[in-house]
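My questions will all concern the structure given below.
The complex appears here without one of its protein chains, the remainder shown in place.
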Amino acid sequence: MSQTLTPPAPRAAAPVHDDPEKRPITQASLNDDVLKLISPPGKIWWAAFIFDLAVLAVALGAVRNLIVHGWGVSGFFRPVMWAVDITNFVFWVGIAHCGTLVSAVLFLFRSHFRRAVYRVAEAMTVFGVLTAAMFPAIHTGRPWFDYWLFPYPNQRGIWTNVRSPLEWDVFAVNTYLTVSSIFFLVGLIPDVAAVRDRAKHPLMKFIYTLLSFGWTGANYQWKHFYGAYLFFAALATPLVFSVHSVVSWDFAMAQVPGWHSTLFAPYFVAGAIFSGVAMVINLLIPIRKAFKLEHIVTLDHMEKLAKLVLLTSTMVGYSYLTEFFMAWFGPNKAEADLFWFRATGYLWPAFWTMFSCNVIFPLLLWFKGFRRNMTAMFILCLFVNVGMWFERFVIIVTSLNRAFNPANWFHYTISITEIALIVGSFAWFFMFFLVFVRVLPAFSIAEIKETLPVPRRGNGGHR
Amino acid sequence: MIGTIQKLLFPPPPKFYGVMGIYYFVDDAAKAVTALRQAGHKRLQVFSPVPHHDIVAALDEGPSIVRWVTFVGGFLGCTGGFALCWYTIYTWPMVIGGKELFSIPPFTILGYESMILAAGLSNLLGMLALARLPEIRPAAPYDPRFQEDRIGIWVPCLPSESAPVEQAMRGHGAEEVQVHA
Amino acid sequence: MTKLLAAVIVCITLAAASVALSQSFNVRLGDTKGPVQPINFSHKIHAGTNQMDCKYCHYGAANSQWANIPAVSTCMGCHKFVLTDRPEIVKLTGYADRGEQIPWEKVHYLPDHVKFNHKRHVRAGFACQECHGPVQDMDRVYQFSSLKMGWCVGCHRKNLTNPNFPATMDCLVCHH
Partner (left out) sequence: MSDDQVAFDRRDFLKLVGIGVAGVTAGCAKPPAEKLIPYLVAPEDILPGVPYFYASTCRECPAGCGLIVRTREGRAIKLEGNPAHPLNEGGLCARGQAGLQGLYDPDRIKTPLVKEGAGWKAVTWDEAVALVGGKIAAAKNRTTLLTGLETGSMRALAGELGSSVGAKHVMWEPFGFEALRAANRATFGIDAVPRLDVGAARCLVAFGADLLETLLSPVSQARGFAAMRAQRDDGGGHFVTVEPRLSSTGANADEWVAAKSGTEFAVALGMANVIVNEGLGPAAAERAALKGALADWTPEKVAALTDVPAETLTRLARLFAQRSPSLAVAGGIATQGTNGTALAAAVNVLNHVAGNTGRTVRFDRVLDVSGLATFAQFSVELASMAAGNCDVLLVHGANPAYAAPDWAPVKDAFLKVPFKVALSTARDETTELCDVILPISHPLESFGDAWSARGVYALQQPAMKKLPMFDSRSLGDVLIAVGKAGGGGKSWPDSYHDYLQGRWKALHARFGKGRDFETFWTESLQAGGVFEDVPATAVRWTGTPSFAASERFGPGEYALLLTPSNNFYDGRGANRPWLQELPDMTSKTVWGSWAEIHPETAQKLGVKQGEPLRVETSAGNVEVPAYIYGGIRKDTVAIALGQGHTSYGRYAKGRGVNAVRLLPKSMDEAAGAVAYQGANAKLSRGTAAMELYVQQAEKDQHDRHIAQIVPLAALLGGKAAAGHSGGGEAGAGEEEAPSAAHYPAGEGVHDVHESMTRPGKYTEPKARPEGWKPPAHAITAFEPKLKGRHPGDDPVNVGSYPGAKHRWAMTVDLNSCTGCAACVVACNAENNIPIVGPDLVRRGREMQWIRIDRFEEKVAPGANDVRFVPMMCQHCGDAPCEMVCPVYATYHSPEGLNAQVYNRCVGTRYCSNNCPYKVRAFNWFDYSAPEKTTFAFPEPLNWQLNPDVTVRSKGVMEKCTMCIQRILEGKGNAKDESRAVRDGEIQTACAQSCPTRAITFGDLADPESAVHEKSFGERRYWVFEELYTKPGVTYLQKVTRDTAGGEA
């Protein structure tokens, strides 16, 4: 038989192309491209990281005040007993949702563009939940008793109230944190093996060996890996929807006007995907630019994400309008008053920021040119995230502020502590993310490889 | 310290007896696998950066059974969730908001979340167990190229039998053949 | 090396287990000797040998939510005449003469934020020993029961349907 074709030498230099978007990828060059992220970081990274830690330190100071002096240091009062704390919680849970959605749902739908972006999205999910989970923990009056929220056997013989929406949250969020972390780490196994093989320092090699579970890529490993991966996806998909529905029921189960609505579950899920995808875009654009990965995360991928943003934006907008319609159409005076107050009360800036950022600006995405313009997309998605934070703020604060009894309607003023909490939550999130980008493969080598042409001798070396 | 623990957890690989063939072209590897299996080497192993369909076909194995582990875990989780809800109320029934003591909807939510949690965990454990992860004592000599673009076929055999295997591998376009004897 | 690792793991496990045990079950952490009192008063002699009724000195137990510590005058009621020459009694007389109050050491520690009503339990016919243990055999009194919530609730559960004095499991009764 003919031996004409000879395979390329191992570690052959990656092919070059003057258009970064069109740079061809070979199996070997893919490893180089992805793994070059995992290298001693430069000045910019360190600057960003130090700054991030500084901000985080300030926020931790604020948290310390909250615990030592009590929540009085915040701007809360009766009736606004929740404000920034739960706003942050819902916001970050929402952010967290996109990751699993992209990786799990799109995996089930076998949509290929996910392969380029899902690792970043999943990292965002895990870190997002980690951030979100902090707020229910510190928002209580006596955080040192938070463990009472878990049903553990105790000598008192008392348990948690399984009929309370807050208890549902405990279960839902912890399940979500666990499952999404597993999903993330399992997906990493083959890629970490690749990292391991290139690691020089024995400590690094050791750590990566641990993370890769000694993965060799043997056939039986691949078989069960994909067997299990399918089920992770199958489990995570309904979980995504259930978790944010449960979060929305924290509000929908209460009878506060503006919360008490059957619309909330789908409304919140749509909002979560909306903000999550926007955040993914915000994370991907700098990375692909900084590390010259335009050929791996292509404009087409980004455009598909943009379309997802557009879709969910319209769903969220529809929910806003429905809420107002029901308030106007329904018989509930308190609710009607509330929604009038939302749009025209002293908190009107929050409401209109939310509305314009989430409903009006995204309309630009109808234009293809806009969708493929990374700068514009980046700015728009920033706006979307701001808007989505304010959506939760508006839902929580305005509703509580104009509850049933007018006798104690006061004005809410945000406190320094709460601002520190907001900023700190971002610092906390990006602390994880900055580290992640430099120590773990931010793109799935194995899965992208599956999309590459398979070398066959039979057809002249290519498919 | 690190070194000690490393030794503790990952002892040095044992001495292997067998033949390792390295391939670049997938169809070559697939053909080799078929040939070797026909030659009676059922215990061969294939290493690759990504699973290739034709190799999987050549190996001719059934689907993974991890799904059953997952199912059992999920089932237990669901029952456990409902049982927990029922017990907490049974052991100290407190009326809240005039609601039903044993009210199904909240039970469903907790049972559901518990099911997902348990299923996820058992899925993970099942996978690790079946895939023999973490692989502390490697079952074959390993080559970093398997993580890049090369495919490895390992046939464990006595040094006396290695010659025909090596010959078969080269015959199917192996890029390189290592004999461990 | 391996040994060290193993040792560490074992220690951690034991610590966790002990915490879990004290939290999950109704075990009493604390000594069974009881504190040393300023006057070496022996319940064994009074309540045991002499068969005195507890409520003779602690008369508050049956009539108030708190059981009272007997006043010096109560002791002097007898010991003005009885065994006045014993060293401990001399101490007692000293307190009485100086008009001082005896700084007894606290023996029983109830958890915070819980109200316990002696009167209700005594009038329901519970013997002091059921909670305070065999005081009549104690030379120096110590806390017999854990007095933890699980311990209270266990007894209340048993007496839920007590025909004469039904106990309650309403949290408000002790926590208000």
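Which chain is which? They are A, B and C, in the order written, and residues in each are numbered from 1.
Keep this in mind: a residue touches a chain if its C-beta (ideal position, glycine included) is under 8 Å from a C-beta of that chain, and two chains touch if they have at least 3 such contacts.
All values reported here derive from a predicted model rather than from experimental measurement.
Q: Wait, the hidden chain, what does it touch out of the ones we have here?
A: If we consider the entire complex, the absent chain touches A, B, C.
Q: For the chain left out of this view, which of A:W82, A:Y226, A:W352 or A:F426 touches it?
A: A:W82
Q: Just name the one of A:V256, A:A350 or A:V437 that touches the chain not displayed here.
A: A:V256
Q: Could you pull out which residues of chain A are in touch with the chain that's been left out?
A: That gives, for chain A, the contact residues 69-72, 75-79, 81-82, 139-142, 145-146, 148-149, 158-161, 163-167, 170, 250, 253-256, 331-334, 336-337, 400, 403-410.
Q: What is the set of chain C residues that contact the non-displayed chain in the whole complex?
A: Touch set of chain C with respect to the missing chain: 35, 59-60, 63-66, 68-74, 99-106, 109, 111-115, 117, 119-120, 123, 160-164, 166-173, 175-176.
Q: Name, in rising order, the residues on chain B that touch the hidden chain in the full complex.
A: With respect to the unshown chain, the touching residues of chain B are 89-90, 92-102.
Quick note on the criterion: only the chains that are shown with their structure count from here on.
Q: Cα centroid separation between chain A and chain B, in whole Å?
A: 29
Q: Which chain A residues touch at least two other chains?
A: In chain A, the residues touching two or more other chains are 157-158.
Q: Residues of chain B touching 2+ other chains?
A: Touching at least two other chains: 5, 92.
Q: Within their complex, state which residues of chain B touch chain A.
A: Listed in rising order, the residues are 2-3, 5-6, 9-10, 24-28, 45-52, 55-56, 59, 61, 63-67, 70, 74, 81, 84-85, 87-89, 91-92, 94, 96, 99, 103, 106-107, 109-110, 112-114, 116-117, 119-121, 123-124, 126-128, 130-136, 138-140, 142, 144-150, 173, 175.
Q: Show which residues of chain C lie in contact with chain A when the two form their complex.
A: Listed in rising order, the residues of chain C that touch chain A are 22-27, 148-151, 153-154.
Q: Could you list, by residue number, the parts of chain A that touch chain B in their complex?
A: On the chain A side, the touching residues are 1, 3, 5, 7-8, 10-11, 26-28, 31, 151, 157-164, 167-168, 171-172, 174-175, 178-179, 182-183, 186, 189-190, 193-194, 197-198, 202-203, 206, 209-210, 213-228, 231-232, 235-236, 238-239, 242, 246, 445-446, 449-450, 454-458, 461.
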